[in-house]
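In this view, the complex is presented without one of its protein chains, the others remaining in place.
And then subunit A:
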Amino acid sequence: MLLYALKRLGLALIITAVALILLISMIQLIPGDPAAVLLGPLASPEMREMFRQQMGLDQPALVQIARFFGRVLTGDLGTDVLTNRSVLVTVMEQVPFTLALIFASITWSALIGIPLGCFAALYRGSLADRIVGILSVSSIALPSFVIAIYGLLLFSVKLGWFPTIGAGDRGAPLDQLYHLVLPSLAVGLGWVGYLARMVRASMLEVLSENHVRMARAFGLEERTITYRYALKIAIIPTVVLLGMGVGNMISSAVFAEIVFARPGVGKLIFDAISTRNYPVVMGAVMITTGFYVLCTLIADLVAAGLDPRVRSTL
């Protein structure tokens, strides 16, 4: 397990490095002069030249890449063009809000979706299974921004049960939790259906395997077979999916953060793009990339903890 964890960690580092190289290459490939774009048409050639020197854009591409890595490794992601603050600080201020939103969403959707999928698999073909199926597919089909907008209209504007905007007062966890309800509902609802379908399918597959038949032939209780023998296998693809899903959720969080006017990385990227604040965009993308790699790493480690066969591969 330790060997696997080390190997997988090394792989994560390689993936991050490749992602960063791709990111910086894309910037190199964008036509036009970043200085001209950033400083606008009114800037004089001297100002542009000075800016280029300041940003190191006059150096060869390889030197730029090497410097970039050097800076990233020391935690320097550049300077926010508008506020002159460190990008790392700007992004990290927003990260907790997004993390809270993502983990609230994934937690409630996993707590409902996974048992629902098990239930549907155990009672396959029953009326309850069909109802779960229909609800799951509808929840997958609804885009999260639609749920966000209608959730907002119904529960906060019309019924007034939940707050409309913001993330709640600092230092008041309950208030912050209260502000999380609607956004996490919007982000997580599709995942309930997704997880339920996924768990149902893999559970049915595992329950039809020979070793389950053998466990039954030894008179083990159905409860033991379901939770100890079958779910431990059936949950593995779901764990891996969740790892990637949490990373992907950052994009659905963008909608929720905009609709609910919440602070967060999604909102930050959105605002930074609108104000052409490229260092912040870059920094935020880098942080989310790192976050994505971290999530898949954790998911793979959990999967390896569940399945010994995974450990002996890689």
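The working rule: contacts are C-beta pairs under 8 Å (C-beta built on N, C-alpha and C of every residue); 3 or more make two chains touch, one makes a residue touch a chain; residues count from 1.
The definition used in the following text is that contacts and distances are computed from a predicted model.
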Per UniProt, the name of the complex member that is left out, chosen from "Phosphoribosylformylglycinamidine synthase subunit PurQ", "Sarcosine oxidase subunit beta", "Succinate dehydrogenase cytochrome B subunit" or "ABC transporter ATP-binding protein": "ABC transporter ATP-binding protein"
Sole contact to the chain not displayed, among A:Arg67, A:Arg213 or A:Arg276: A:Arg213
Chain not shown: contacting residue from A:Phe68, A:Phe162, A:Tyr229 or A:Phe255: A:Tyr229
Residues belonging to subunit A that touch the chain removed from view: 209-211, 213-221, 224, 228-229, 232-233, 306-309, 312
